[in-house]
Structures are given as structure tokens and as C-alpha cells.
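Notes for the one structure printed next.
Here the complex is missing one protein chain, while the rest keep their positions.
Then we have subunit A:
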Amino acid sequence: MISALFIYNQKGEVLISRLYRQDLKRSIADIFRVQVISNTEVRSPIITLGSTSFFHVRHENLYIVALTKWNANAALIFEICYRVINVGRSYFGKFDEEAVKSNFVLIYELLDEVLDFGYPQNSDTDTLKMYITTEGVKSERAIKEDSSKITIQATGAISWRRSDVKYRKNEAFIDVIESVNLLLSTQGNVLRSDVAGQIMMRAYLSGTPECKFGLNDKVLLEKDAVNRNRRTSNAVEIDDCQFHQCVKLGKFDSDRTISFIPPDGEFELMRYRTSENINLPFRVHPVVTEIGKSKVEYRIVVKANFSSKLYANNVVLNIPTPLNAASVNCSVNAGKAKYVPAENAMVWKIPRFQGQSEYMLTAEATLTTMTHKKAWSRPPISMDFQVLMFTSSGLLVRFLKVFEKSNYQSVKWVRYMTKAGNYQVRF
């Protein structure tokens, strides 16, 4: 459990101090400032000094620090720190020093609700917004509700949904967002590739709807295929998945159906991970040669691997240059590229990239001579992009069924997007 929670700014000044247990004093806050904030050598997020353990997370210009004197659950403490950040972001838009200072009263109220006696209670933003409000924060759903209803929701089995939601038009939107991670070796081999997917749902459905959701999940389809003697194709093997708390985990475990009563509005329905048969949207072929000690030549070719009917947006390549580069001349046949000395990199932006097309950057970096010879560590080229209506994993939504007492018709929409996660190419 957590004995105290502090929020510091970068200088180490305490902005929020909330002691949950009496086993330590407020003055302990100074220890953290002295030992961690002003000590640049500290690199671990967990530090034990004496018998007090400090867990810290950095966010914007803040340190969120949880203290404990117990053999506490470390994963839980970090999860809570991040949850505090999330709650703050959702309340104030941005959770930084400015926001903390101008909303400290509200933050104390929230911390009081999130933790009691050092044990996490409720960290669900939607529920919190029902009863912790100020003039500054007007959530669209922060209606003055009967408090007993609020409390039932805050503790109930379906704590995420009010019972009396009504919409004229019942709609549900599903966004499948995939982040594709890639690490290509210098030889062009795939060292690691995987997809971290996220299924976001915006549900505007009346009453208490029971939803069933189906994907082209290989395990499920194969089971179906055996039952119905059909062949399966294009099924995706999901390595692992995680669900929003509304999904009945027991049911998924027994027969892999995803059924749930959705919260009202937007939420993350599930996250998944696959590493088999990944369609890499882009291939990068870098040729970088160091000519003597004064020149580096670049020739970088990017090719889009997806269908020519699709487009990628906001493609950005970040191509590192040696630390002692004096000037860099680059030319490209699409988009714009420029040398950013502050980042020691060339940044090549291509706003719209059609499928199957191929572009090239050539550049020459002139180096200044350095007194000490230190090899250039060659950080990888990293890439950013978004491709709409494309999934790297090949995942598809097969159906979303909504069952409700009143049997209304509902409209469902699905969108797909693949974006770059950690897309790195060594050279």
C-alpha cells in the first residue's frame, strides 16, 4: 500500500503532498528532492532509502512520487501513478506544473477518492467526474445526479455505466488502431516485428445493451471451421489480448467470445498483440557510407508495401547524422527534407505517400574534424506514418451485435488505421 503521494516540479518543489498513513512525516519529501531530483546519477524508478521506498514517474515537468514503508505491490504503485496522470489529463487537458498549481484543491479531492488509507479505490475518470467537479471542469456528463445513484455506480458491478442512457439514434463506432513495431538489422533482416493493436469504441446506445464482438481470430475461426467443416483463410493469430473491465473475461476464456455491456461514450475495448505474418507497410533500404573522416554519404530508399489504392499520411523519417556534422546537403524526389542540427538528424517529411510507390533521399554530410576519435554510434533511422484502412496484422472486425430489451436497431461503423510504433531501421 501507499504511505504517501507527492507531486514535485522539476526543481524539486512540492506541489502536492498527501499522506495516507502515519508511518512517515512530511519532511520525508526533502529526502527525495536531495537524493533523486538533484542527483543525476539515479536511474532506477524505485529507490529504497532507509526503510522507505520511493517510486517515481516523470510526466511533463512533474515528478509523481509514491512512498511506501511496506513490501508493497510495485506494479500496482506504478499503475496508480499513471492512473493519477490519466485522471489529471482528463480533468485538466494537460497535467503539468501549471495545471497542478491552479487546480490543487481539486487534485486533493481526487487523491482522496482515488486512494483511501493507501489502498486504491476508484480511478475511473468517468465515475469520478460524476461527483467530483468544479466550475473549471464541466464534463458533458457531469449532471447533478442523485448522489445515492452515484455511489451505487462507484461500487457496483457495472460501475462503468449509468442505467438510464437514452439516444434517439443508436450508433456504435469502432476504430481498430494498430501500432506496428519493427527493428531491421543492418543487413536488412527483420530482427523483431510485432503489432500492438487497440480497439477503441464509441458507443452511443440506449439502455443496457449486451454486445457481442467478433474478429477474424484464428483460434475461434478454426474451432468454427472444425464444427462446420469450412476452410478458414485470412485468420489472424493473436498472441495475447487484454480487455476493458466491461468484457466478461470468464466467457472469453471458455469459448473466446467477446461479450460486454459497454460504458457510455468512448473507451478502449481491447488491446492485442500479434507477431505472426505481419505486413510491413514500409521497407527502408539505407546505404550510408563514411568516406574518410570528413564525409558521410546517404542514399535512402523507402518503398510503400501496401495496395496502391491506399495512402499513407504524415510520413516522417528521422535519419541520424554524426554528432560532428558541420553541414548536410540533402535532396529528395518527394516531400521535404531538412537537416535539424539540434536533433543531429535529417527530417524527411512526406505528407502523402501512395501505396506501392518508392521515394529516395540522397544526402551528403560534411564533418568537422574532432580531436578525439570516437566511433559514431549510428542510432537507427526511425519512421512515423499513418495508413488508413489498412491493418498490418490483417485483423478484421467480423461483426458487432447489440442486444437490448427494447430491441432497437443500431448502426455500426468500423475504421482501420495502422501507425508506426517503434519503427526502426539500423544502418
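Throughout what follows, a contact is a pair of C-beta atoms (placed from the backbone, for glycine too) under 8 Å apart; a residue touches a chain by one contact, two chains touch by 3 or more; residues count from 1.
One rule holds in what follows: contacts and distances are computed from a predicted model.
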Choosing from "MIF4G domain containing b", "AP complex subunit beta", "DNA-directed RNA polymerases I and III subunit RPAC1" or "Nucleoporin Nup43 isoform X1", the absent chain's UniProt record names it "AP complex subunit beta"
Applying the definition given at the start, please give the residues of subunit A touching the unseen chain.
1, 13-17, 19, 22, 24-31, 34-35, 41-53, 55, 57, 68-76, 78-79, 81-82, 101-102, 104-105, 108-109, 112, 116-117, 119-124, 131, 134, 147-148, 150-152, 154-157, 159, 183, 185-186, 191-192, 194, 196, 239-245, 248-250, 252-253, 268, 271, 273, 275, 373-375, 377-380, 382, 422, 424, 426
